[in-house]
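Everything on this sheet refers to the single structure shown next.
Note that one protein chain is taken out, while the other chains of the complex remain in position.
Chain IDs A and B follow the sequence of writing; residue 1 opens each chain.
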Amino acid sequence: MPLLSVENLCIGYRTAQGLLKAVEGVNFTLEAGSSLGLVGESGCGKTTIGMALMGLLPPNGRISEGRIVLDGVDLAALSEEELRAVRWRDVAMIFQAAMNALNPVQRVSRQMTEAISTHRPELGKEELLGQVEGLFQLVGLPLARLHDYPHQYSGGMKQRAIIAMALALNPKLIIADEPTTALDVVVQDQILKETKALQDKFHMGIIFISHDISIVAEVCQHIGVMYAGQLVESGSTEQVFYSPRHPYTMALVNSFPTLTGERKELTPIPGEPPNLIGVIPGCRFCDRCPRSEAFCKLEPPSWQEVAAGHRVLCDHC
Amino acid sequence: MSKLLKASPRLARRHPWQERLAEDWRVFRSSLLGKIGMALLLLFGLMAAGSYIPPLLDPMYHPMTGVDPLVLKSTPPSARHWLGTDFMGRDIFSQLLAGARVAFMVGVSAAFMAVVLGTAVGMTAGYMGRLTETILMRLADMIMVMPTLLIILLLAALFGKLNIWTIVLMIALFRWPGVSRVIRAQTLSLKQRPFIDAARVAGASHFRIIFRHIMPNVLPLAFLYMTFRVTAAIVIEAGLAFLGFGDPGTVSWGMMLQWVWKTGHMFTAPYWLLPPGICISLITLSFYMLGRAMDEVLDPRLREEGQRE
Partner (left out) sequence: MPPQPAPINVPDPILVLDRVSRIYFTKGNIFGRGAQRVVALNQLSLSIGRGEVFGLVGESGSGKTTAGRLIVRLEEPDEGSILLEGGDITHLKGRQMQDYRRRVQMVFQDPYQSLNPQVSIADSVAEPLITNRIGDPRDHLRRVLEVLDTVGLSPAEDFVYRFPHQLSGGQRQRVAIARAIVVQPGLLVADEPTSMLDASYSAQIFDILLGVRGQMGATIIFITHSLAAARYLCDRIAVIYHGHLMEIGPAAQVIANPKHPYTQALIDATPKFGRCEAVPVYGTLLSAPREASGLAGCPFFPRCRRAERLLCSRSYPDWHPAGPEQAALCHFAQPDHGDGEPAPGEACRLGGG
């Protein structure tokens, strides 16, 4: 049984203009100890999925259909009370804006001990501090900085502290939402390497959310490409990035400058993603797709299995 | 709207102000304070507008010069005089209506002037910084700590009776510093935004940056402060008039209270004392409630969670 299986997940937001279907009919599974990267432009629903997995959708958002089964428990059906117990203990999140996830007026050590003690009230003060020290060593933070305030940390250190917090309760699943966007390349590289090492060590599942395919290609074994609320291609990293089959994935791969290999022309993706309020009968990418034909606009595309484990939502494959 | 936009109205879209106003109006309507304040103001507005009617019906209903030849002294309410008459037989109801008009005039124009001045000073100080800021802000501090009423009383004592517009001007001159402080703070944060750098690189002058790029972004705040300044102006004018330093040529609520007191009807004519007193309280209250509701509209922290894209 996979660690996580998301089945036909649909999420909508109520807005002043109408119901915005941010995520529609998304399916994927994740084995324990493996990592899945969700890539796509902003607004494609990748962050919404992350929030739904944490049970942290904003008040106007709601899971309208589908199941999120983590270790046999359907998270979508849990009450807020039950979710609170699952959150951090079973599913932890590394947030996009690490800078804002720490409380500026509390020492880092205090924030971490409090976070742990809410889930494990049986621990004493000494034990808690010992745990936090262990976590600091794990993520490569100097122990001397344990009792600092967050503003005394550099961006990379804050991100490490956030990772340490996410690891605190030994969760089965970690969701990392653009954990390195605000960081420099050198620090980003270190953090990515450490995240991978920690994942191997603790055999966790990781869902890595990013708009930057080069980062996702670096850390994840499996990739899901999202476009306009739907998963459009999924498979192993090699399959998706070296032999992409969906026109959107191909365009993404070709629009990215590389450091090695020949200096080829980049091909930008023309146009903008569709508005997700209202009904889109056909393929969502057809307006920007070089291969689109008349029927693409009218009928929804179907899933094609192009290789073992490599699936594409496009009728042209 | 801009010149370019006027050039071809066919293409014109809604200005962000229009969209924002629509959204703000939605938030405003959901506020009880705002609704009450709005209703009260509407009532006072009707009173002010209606103040022109009684003198047309009969010259004796003129608030200042009209005297009921049959009365000539203070009488309780009757069918002929709904709120009674004052010491010389003038109609209190038509005076009350005229008072509403004066209150609006004094309040809104003094507040408007104070806000215009305060906004200009605040933006200039915030944007220019350095010595300009120091001088302007110390000046503001000095004026802010002066007791407005006392100074105006002194001036009135020196120069004799004050014209209503002089009073308005004085209130404005003493009431801008608070506005300028707030606008300056807002300007300081706007100044850090890259679009100001972009305007500088585009070659915009300081003057243009202040009035073209900063001003549209501080105007909502300035407007909010105007409602609070209206309250202050009305209270100051009423205080002045009650103390006998009002414009003898106008009928304001403060003036009416002074007449009650001066002619010794304080404890004998509640029909004369209460209406102007209540009106002063209610109109300041209604502007205050309006301001609070607008505060809620402008302060994003008080809004409900925004929608996600």
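Everything that follows uses one rule, which is that a contact is a pair of C-beta atoms (placed from the backbone, for glycine too) under 8 Å apart; a residue touches a chain by one contact, two chains touch by 3 or more.
Note that the coordinates shown come from a computational prediction; the quantities given were computed from them, not determined experimentally.
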For the chain omitted from this view, which of the shown chains does it touch?
A, B
Of A:42, A:106, A:137 or A:170, the residue that touches the missing chain is A:42
For the chain left out of this view, which of A:79, A:260 or A:302 touches it?
A:260
Absent-chain contact - pick from A:54, A:92, A:139 or A:269:
A:269
Which positions on chain B touch the chain that was left off?
2-5, 7-8, 11-13, 15-17, 193-195, 197-205, 208, 212-213, 216-217
Chain A, residues in touch with the chain not shown (by the definition above):
35, 41-42, 184-186, 188-190, 192, 196, 211-215, 217-223, 236-238, 241, 251-252, 255-261, 263, 266-269, 272
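Simple rule for what comes next: only the chains that are shown with their structure count from here on.
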Centroid of chain A to centroid of chain B, CA atoms only: how many Å?
53
